[in-house]
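To start, the structure itself, in structure tokens.
All protein chains but one are shown in place.
Chain IDs A and B follow the sequence of writing; residue 1 opens each chain.
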Amino acid sequence: MDWNFIPLAFGQIVSPLTIGYALAALGLAVHFGFTGLLNFGQAGFMAVGGYFFAITTVKFDWPLWSSLIACVVGAVLFALLLGIPTLRLRADYLSIVTIAAAEIVRYTVKTPAISKFTGGSDGINGAGRDFYAMNPIPEGQYGFGVLTYNNNQLWSIIVGWAVVLIAALLVWQLMRSPWGRVIKGIREDEDAVRSLGKNVTWYKMQSLILGGVLAALGTVLIIIPTSLQPDNYGTQTTFFLYTIVLLGGATTVFGPILGSIIFWIVLNLADGVLSILVLNHLVPITSIQQGPIRFIIVGIALMILVIFRPQGILGKKREAQFSE
Amino acid sequence: MVKALRARPALLRVVLALLAFALAAAVFVFATPSAHAAPNSGGVPTVDTTPAPADSPQSIGIWVRVAADKSNVPNISVKVTGKGVTQTVVTGADGKISVPLAKPGTFTIELDTASLPEGLKVLGDNPREVTVSTGNQGVPGYFLLGTGDSSVVPSATASPGAGGSSDSGSKSSESLADRVLPRIATGLIFGLLIALASIGVSLIYGTTGLNNFAHGELVTFGALTGYVVSGVLDMPGWLGIASALVLGGVFGYVQDLGLWQPLRKKGIGLIPLMIVSIGLSLALRYIFQFIFGPDLLITPNNQTAVLNIGPIHLRGTDISSPIICIVVLLLVAFALLRTRIGKATRAVADNRSLAAATGINVERVIRIVWVAGGALAGLSGALIGYYQPVSWQTGASILLLIFASVTLGGLGTAFGALVGSLVIGLIVDLSQAFGVPSNMKFVAALLVMIIILIFRPQGILGRKDRIG
Partner (left out) sequence: MSDTTERVQLQIGEPEPGVRKVDPILIADKVRRTFGGVNAVDVAHVEIPRHAITALIGPNGAGKTTFFNLLTGFDKPDAGTWSLDGKSLAGVPAYKVARRGMVRTFQLTKALNLLTVLENMRLGAGHQGGEHFLEALIPALWKKREEYITAQAMELLARFKLDTKADDYAASLSGGQRKLLEMARALMSEPELVMLDEPMAGVNPALTQSLLGHILNLKKEGMTVLFVEHDMHMVQTIADWVIVMAEGKIVAEGYPDVVMRDQAVIDAYLGAHHDTDLGSLTGQLDVAKDIGDTHLAAEIAEEIAEEEATDGKR
């Protein structure tokens, strides 16, 4: 029996997916947990950020910093495009429009007509070129046991977690400032905050932009060590993010980060256990049937979380009264 | 009979419902081997019944060009055989055609030399083998033609099969009517199918305030039931459709009984409730994939055109499906307008506390709405099986269209859902006649929904809400 899956699962703490999803989940917490915006298109922000970065880096040969700026600008534009018409709509309309927008992005990038730029269904590879070029770590293997990484992977891990921590600090500082106070008020009762002279719509837009930029940057951290695949940014990604956010605590800053870590570790553990069971014929399912099981787990976990512990691990119960 | 049941303890009803559901589950699990072959009896879908892009995990990209100047050659017939399936496709104006494949494997592609223009012949092997791995889209199946007359004149051939809709967007010398009329037909049919599901969503939203993200799975449930009954169990099609209707209703009943009603009683808010429906949607979707696998499943259907009206070619099911839809929709309309329970439903959807204050049993109304919604969605799914191949994500792929229809028509109004569905169905199919590539057809519908919401947030038939 190959027990390697256990340390490998815990090694997920440093995987690109964990890091990227932590940032995207932090962004979603800003939208949903702090401001009360029902954004179901976070995968769309991820895709927009990823494509702006990848296209400018790989297809146009822009330097790293310019591509990053393009990525942020893309996220801001998407937020404006989404927000201007919809932020005055009711919450449930916003959820439908944001899902639709994210799917529109996904369908559009797969269009054969523009696949010269977007790579069509195959996506884009090699976005990490400039990033690795500035890697100061000497070549070699680092780590122990099954968790060894080469210098490029290590560089990704270090930079990735640094970005996550800086972002977390920024959001934390914002939320304890007067700006954060207005946002928390908006979550509870927009009209009350309006009656106090605050431009509620503009605050919601700022929140949308902030959370969207975080998601875009998170995607950059994912695609650099791996690749950009359009079908990774469908609605189930947004649903995963919601699970992560609710798991960790939607109204906290470190909840989404913790949630991402736990989410990916648990999924990998479950996958590993299932693999062993299947390979050794201990359960009557085929290896093809093993794939969907992780998603079934996530779906059931989401339901249980929201019914029995909506505040997640780090959140406070009273703050989980999601307004209607 | 209803009155008799009313006199018996509620427990009996619960037991009956669970038995019925267990029976359905048993049928699924035992009738579906994990590695199954798609039945061939119903013939093979031509390019006209190509499934929605999200449903085909792998595909071959056929491309026919003249070797000398690399110009594209349209209207070339290519046959793709393999994995128990035969498909014949025709290249479009750009010389290309995508062949979605239900399963990965090795396929034989053969260019039909009879469709070649004069003086051109195939360079290289014909037929050839192409290997397609799981999830690989656009695996190259390229043909180069020997130098000859480079001015290839595309001939106008309206493709056979349902509706005459061509997936590749070849529009060279087809008349406007040739392009548009078949799509209006398919668009209306599609719209009617969506309407069945949308009305359930709208009524559930109206009576309980829930945006049911798991409604797509009710549709998939019906589609898979239809497939199992008439495909795997080889029973007549009408039985498959009837089973989907009945079992869909049971599924809806069980959902309200076991999940939604207890949550309502618990006082859970509308947003957490919506998230619960999302979790349920994920879980159900992948349970379906667990049982039925990731492949496309084809409900047996006779593909020959039975009725031809100009450029519109209709199969038997293209006629019976809309008729069934219309009859059912009329029944629903009658029920809502004339029967006591229908009026009670409209009252609850309009103003729950006022309805309760006049003595209406709100919980009973809601239960009936779930049963009806489940039944309608099940019927919709079964009928979709005659329109395109189905899979574990059939319902999920049209969920967004359902929401778009409901929103467009006006959240909470049943007739709005119908109007919205027809509009969405028409946009999805008509957009392809006007240059929108087939993988963007949903985008057109979604964009229309967004635009209309901006200018008229209450939808077409909805009422403006008052603040304060």
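Convention: a residue touches a chain if its C-beta (ideal position, glycine included) is under 8 Å from a C-beta of that chain, and two chains touch if they have at least 3 such contacts.
Quantities reported herein were computed from a predicted structural model and do not represent experimental measurements.
Visitor: Just name the one of A:Asn4, A:Gln173 or A:Ser287 that touches the chain not displayed here.
Guide: A:Gln173
Visitor: Out of B:Pro140, B:Gly267, B:Gly359 or B:Gly435, which touches the unshown chain?
Guide: B:Gly359
Visitor: Which residue, B:Ala344, B:Val390, B:Leu408 or B:Ala433, contacts the hidden chain when the whole complex is considered?
Guide: Answer from the full complex: B:Ala344 touches the omitted chain.
Visitor: Write the list of chain A residues that the hidden chain touches.
Guide: 170, 173-174, 177-182, 184-185, 187-189, 191-200, 206, 210, 318-319, 321
As a convention for this text, only the chains that are shown with their structure count from here on.
Visitor: Which integer distance in Å separates the CA centroid of chain A from that of chain B?
Guide: The separation of the two C-alpha centroids amounts to 30 Å.
Visitor: Under the stated contact criterion, what part of chain B meets chain A in this complex?
Guide: Within the complex, chain B touches chain A at residues 34-35, 53, 137-138, 211, 263, 266, 268-272, 274-276, 278-287, 289-290, 293-294, 396, 400, 403-404, 407, 411, 437, 439-440, 442-443, 446-447, 449-450, 453-454, 457, 465, 467-468.
Visitor: Can you list the residues on chain A that touch chain B in the complex?
Guide: Going through chain A, the ones touching chain B are 38, 85-86, 89-93, 95-97, 99-101, 103-104, 107-108, 110-113, 120-122, 191, 235-236, 239, 242-243, 246, 285-286, 288-289, 291-293, 295-296, 298-307, 310, 321-324.
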